[in-house]
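Moving on to chain A:
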Amino acid sequence: MRILVFAGAASKPATEEAVRIFQEKTGLAVDLIFGGSGFVLAQMKLTKKGDLYFPGSSDFMELAKKEGLVFPESEKVIVYLIPAINVQKGNPKGIYSLKDLTKDGIRVSIGNPEMVCVGTYAVEIIEKNLTPSEKTKFKKNLVNYTESCEKTANVISLKAVDAVLGWEVFHYWDPERIETILLKPEEVKRIGYIPIAISKSTKDKAGAQKFIDFLLSPSGKAIFQKYHYLMDPQEALRFTRPDTPIAGEYFLPPEWRTKELKEMKK
Partner candidate 1 sequence: MEDERIEGDEKMNFRYTMMGAAGSLFVFYLGLLFSLLYFASGKGFFEALFHPHTLFSIQLSLIAATSATFFAVLIGLPAAYALSRFEFVGKRIIDTFLEIPMIMSPIALGASLLIFFNTPLGEVIQRRGIFFVFEVPGIVLAQFATIAGLSTRLMKASLDEISPRYETVARSLGSSSWQAFYKITLPLAWRGLIASIILSWAKALGEFGATVTLAGAMPGKTETMPVAIFTALASANIDKTIVLILILVVFGLVTLYGVRLTGGRRLYD
Partner candidate 2 sequence: MIRIEGLTILFESFRITDLHIEIEEGEFHFLLGPTGSGKTLILESVMGLHKPKNGKIWIGEREVQDLPPERRNISYVPQDLALFPHLRVKENILYGIKARNLDLKAYEGYVQTLIQVMKVDHLLERYPANLSGGEKKRVALLRALAPKPKLLLFDEPLSGLDPSIKFEIQQLLKILHSSFHTTTLCVTHDFEEAYVLGDGITICIDGRIEQAGKRDDVFLRPKSRKVAQFLGAKNLYKARVLKKEESLQRWVLGVNGLQFSMPLSLCRDPIEVGKEVDLFIRPEEVMIIREGKPLKDSLKRNIFEGEILDIIDRGRYHMVYVQTMQGKIPFEISIPNYAFRNLNLSIGKTIKVALREEFLWVMS
């Protein structure tokens, strides 16, 4: 019996190692399909296959739950994510704070808030931390919405923009090219996380559960820790205020839906 996992590419290195060790330990074979979280969800939906859904962030899990593709009660949190500013290595444009993103001539990108959750988080941070005039300046500097979590990190690696609002862990994905500038604790409005759940099209619920259990076990956690993910709420709260919520829903103001955004830029 083989287990099929549809996984968001964001956690690829850690996940691959986890699978390797899991296979050695239990002898259970695991197949991984990587891609954008939404992309692989579409594949899972259309093929009606898969045992586990392991997206890069919580909002796609919400979508999967809403569409009845996973068992909601099987959802578990694997790691926590902190939003932060990511810049090119060496920080050539001298960006040290959120307000610096409103400086003239800075090129910024965020994930598309309608489909990349790190984008929705970014919008919330902007909305709740900047004054209206600062917001306008920020929008002027916003040149692109990236279409996936990894792409958000990529555009820094490829030096296509000067800064993104991404996850703090991006730095570890490409230490040669990405630097993380932490936000002030009160600026972080929400803590993100990477969830996993059992797919309703599973043929081996017990096997799937075994994998989840492994990820939550000390040896599983150690793997993700090695890749600099935050393993429990306490670690995450160190970057934020004590009362910062974990995930939950944020209602995206319509103006951030892209057509209006473009018109405002004009």
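Candidate entries met the following condition: all candidates are chains of the complex that A comes from, given by their letters.
Observations on the structure shown:
Rule of thumb we're sticking to: a contact is a pair of C-beta atoms (placed from the backbone, for glycine too) under 8 Å apart; a residue touches a chain by one contact, two chains touch by 3 or more; residues count from 1.
Remember, predicted model here, so these are calculated numbers, not experimental data.
Set chain A beside the options 1 or 2, and in this complex the one it touches turns out to be 1. Of all residues in chain A, only 36, 38-39, 41-42, 45-46, 60, 63, 67, 107, 109, 112, 114-115, 143-148, 158-161, 258-259, 261-262 touch candidate 1 in the complex they form.
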